[in-house]
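Only one protein chain is missing from this complex, and each of the others stays in its spot.
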Amino acid sequence: MALVESQREREEVSSEQLLQDSTKAATAKIAVFQYIVVAVFIFLLSGFWTLQVQNPDYYSEAAERNRIKSTPILAPRGKILDRDGRVIVDNKASYSLLLNRDQLKWEHLPAIADALHLDYNELAGKVRRMGSRPQIVIKDELTPDDMSWVQSHRDTATYPEMDIINSWRRLYPQDGYAAHVIGYVGEISDAELDLPQFIEYHPGDVIGKDGIEREYDSTLRGVDGERRVLVDSMGRERQVDKPKDAVAGKDLQLTLDLDLQSVAELAMEGKRGAVVALDPRNGQVLAMVSRPTFDPNKFTGRISTKDWKEIVDDPYKPLMNRATQAEFAPGSTFKPFVALAGLESGVIDDQTEFHCPGGASFYGHYFACWRKGGHGNISLHRAITQSCDVYFYNVGNRLGIDRLAHYTQLAGFGGKTGIDLPNERESTMPSTRWKLRTFRQKWYAGETISVAIGQGAVTVSPLELAAALGGLSIGGRWYRPHLLRDAKPVLTRDGHLNPQDVAEVVDGMYGVVNEGGTGHAAALPNIEVCGKTGTAQLVSTEKMKSMHLKNNAWFEAFAPKGAPEIAVVALFESGEEGANAAWIVRDVMKAYFDKKARLAKERTQLTREFHTLTLPWAMPMPAALALGSGLN
Amino acid sequence: MTEYSEQLLKKPLREGWLNRFQVLALLAITLVAIICQFYLPRLIPNTEFLEIPLLLTIYFGLMRQNQLSALFFGAFVGLAQDSLSHLPLGMYGIAKTLVGYFAASVSMRFDVDNVLVRFTLTFFFFFFHQFFYWMMRRALLGQVVPLDPQKILLQALLNAVVAVPLFMILDRMKLSGS
Partner (left out) sequence: MQEPRVVEAILSRYRNLIILAIVIVAQLLLLAWQVRTTQDVRLIRVWAVTTVTPLAGVTEAVRRNTIGFLEDYFILLDVREQNRKLREDNNRLKMENIYYRNQLTTAENARALSAFQLQTASKTVAARIIGNGTASSAQVVFIDRGSTSGVVKGMAVVTPDGIVGKVIAVYPLASQVLLVTDPTFSVGVESQKAHIHGTLSCNGSNCVVDYIQNEEKIDPGEWFYTSGEDRIFPRGFPVGTAASVKSGQFMKDIHLNLSGAPGAADEVLVVLHGVHQLIPDTPPEQRVAQSLPAPPPDAAPGPATPKMATQADKIKQKYIDIGKEENHVYGAIGGNMPNFNKPAAAAQSPAQAEMPPKPAAKPASPPVVRPSPPPTGILGARTPEPTKQPAAEKKPSHVDNGPVLPLGAPRKKAPPATPPQP
């Protein structure tokens, strides 16, 4: 103990001495030491501050006062253009309101909803679903009044969660013009988010919902940029990093021709049905109209529940693209394909005659011809022109369902065209295999009879019919219909048909329009139009019965006869008689050929002007004329 | 504090000085200073630059030569000033605490009755105060307030000019108070 005691004393003494030593040391040293301590202290404090108070990753509350805020710079979607580069779908600059999650306070929502005329429950639901995203757009297309309100209330003391960004609104043509082809955009739904194709998308993203917008969404949508700013507690922005610019979506040029499309739209006004015009030589779709339609502009913002209900509850389903999704019996428009099958298989030739007394019995059933009095003895050309049912009953009977199916499937019946639009429906071409597979039943020969005139189980959409007709018109080569201007034509099937057989069918169709046939309405001056009417009874389901019972009118046509450039199909639902649809096709075709003439004249005019203005003094007259004629 | 006694420019300590000012007088003067800051610009335009509370802090620091009371006084004046701003409390508080402390520390080495010394020190402390305040706004509140050194220098000069007669008046008050 004593030892320890003495040791302590010694130490005490030494420490005492030490202290005294230091007391005597230069005061300057101590002062310096003092300041160093203060400096270290301040350094530590600043570290503490940054970590505990400023760092937004550690404490979100801190982020409220001084934080890095990232606001998206929205990329405009690509425009959609017609084949001549005219704008079909445009973008309009507008402002959108964002809520930042960091500063979001639930008690602010009612006031915000109230001031911006939003439904509180919808807003609350949206905010609840925002998950971990830093911000959410709650209103698009702010009015100047909204802007005033937001600007004067987004300070730290009031509703700091509000933020305004520039955004783009999709501007579609009015009144549902080409709405089904183009489709519309909308906020990605929860169901879509679960799909593998949308794996990269986030809730709240705007995506193409239908039509071209959906099909080419990845092309049209740009890459959003980002602007990161440090925002101080006063809500002022400082230290704006170099923004990551948005990359605009690519413009998309379609094969649609606005001239034809306009005429087709107008021709279908007030009707139900669809019109498809395409270039049979490459499958380019020139016009596609479906009625009734909807206004895609209503979908661009947040569609109101009322509007949505109205559209969804409409019994005529305006959202359905009838051109690709309406599967109806083709009626007599099917006959040219039956004729072709007959000729190709050799069961008939152009001289084969059948007797039509106004009906005929097959397998114990009596099948009537549309003309009660009958057509008498009738061969191929007149059978097509007059659309004699009995003739085709006999052809069908001779062919049998499987041979008929073989040739019509070549034309595309019983499949999809593969057009670049979503949700195309498959047409039906019955066969023994088909029946076995679908109904597990045997095919009865008697069923073939009605299929031969385009009734029974056979169904087709206007687009499929147009594609089938187009391929037939150019001699049996079928191109895939498409809407993208730059897409290469894809030859899907080549029938290697006998040109003679095709010519005979085409002759018949020429007769339909130009020799007092059922389609005379479609005749054009100086243009050899070939066509075929169709009046189809409905595949009557219980639901449809209650709605309407009138027959569907079809008309298919292509022109000119020698070298077809355009094939048009019109479906006029409840149009009663095929001839009634011919007027629609006539207007579209007229628009096509008028435009062609116009362009040709324009070109002549231009070259002529070019020569008369610039060349006469540059080269001798005859040479200029020769050149001009050469260019023409 | 004895370690400072060997300083150059040494001057007699003013120990008795501390007790003469009663707490009440202190409060009253602080109040007046704050009101000056608050109200003077309305009475006489373009007097925003005057930092009477700061001048008071400097004066007390220099004259009391007691770091503790000076820093507490600085904190008190600063917090009072903060209360009337729309910034969080503590900004002026910290700045003035430091000014008080340093003023008291430095006072022992200089003859603080000298007009020139007073002028220079006020100039320096004003500059220090403004710069420190600006730095704190930037570092602690994340606010970017433009720093105009020229303007601050000018203001420091003006404040120093005002400080000299003001300090004289305060000297008088001390005399009358004793």
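In order of appearance the chains are A and B, and numbering begins at 1 in each one.
Keep this in mind: contacts are C-beta pairs under 8 Å (C-beta built on N, C-alpha and C of every residue); 3 or more make two chains touch, one makes a residue touch a chain.
Computed from a predicted model, the values in this text were never measured in an experiment.
Chemist: Tell me the shown chains the invisible chain touches, ordered by label.
Modeler: Across the whole assembly, the hidden chain touches A, B.
Chemist: Just name the one of A:Ala111, A:Leu195, A:Val312 or A:Ala563 that touches the chain not displayed here.
Modeler: If we include the chain that is not displayed, A:Ala111 is the one touching it.
Chemist: Considering the whole complex, which of B:Leu68, B:Val115 or B:Leu154 touches the chain not shown?
Modeler: Checking the options B:Leu68, B:Val115 or B:Leu154, the one contacting the hidden chain is B:Leu68.
Chemist: Which chain A residues touch the hidden chain?
Modeler: 8, 11-12, 15, 19, 34, 37-38, 41, 45, 49, 52-53, 59, 61-62, 64-66, 82, 86-90, 92-93, 95, 107-108, 111, 114-115, 117, 143-149, 151-159, 166, 171-174, 177-178, 233-236, 258-259, 261-263, 265-269, 271, 521, 524-525, 580, 583-584, 586-587, 590-591, 594-595, 597-599, 601-602, 605
Chemist: Considering the whole complex rather than only what is displayed, give the residues of chain B touching the chain that is not shown.
Modeler: Within chain B, the residues touching the omitted chain are 31, 34-35, 37-39, 41-43, 48-49, 67-68, 71-72, 75, 79-94, 97-98, 101, 140-141, 145.
Please note the rule applied: only the chains that are shown with their structure count from here on.
Chemist: Centroid from C-alpha atoms only, then distance chain A to chain B, rounded to Å. What do you get?
Modeler: Computed value for the inter-centroid distance: 73 Å.
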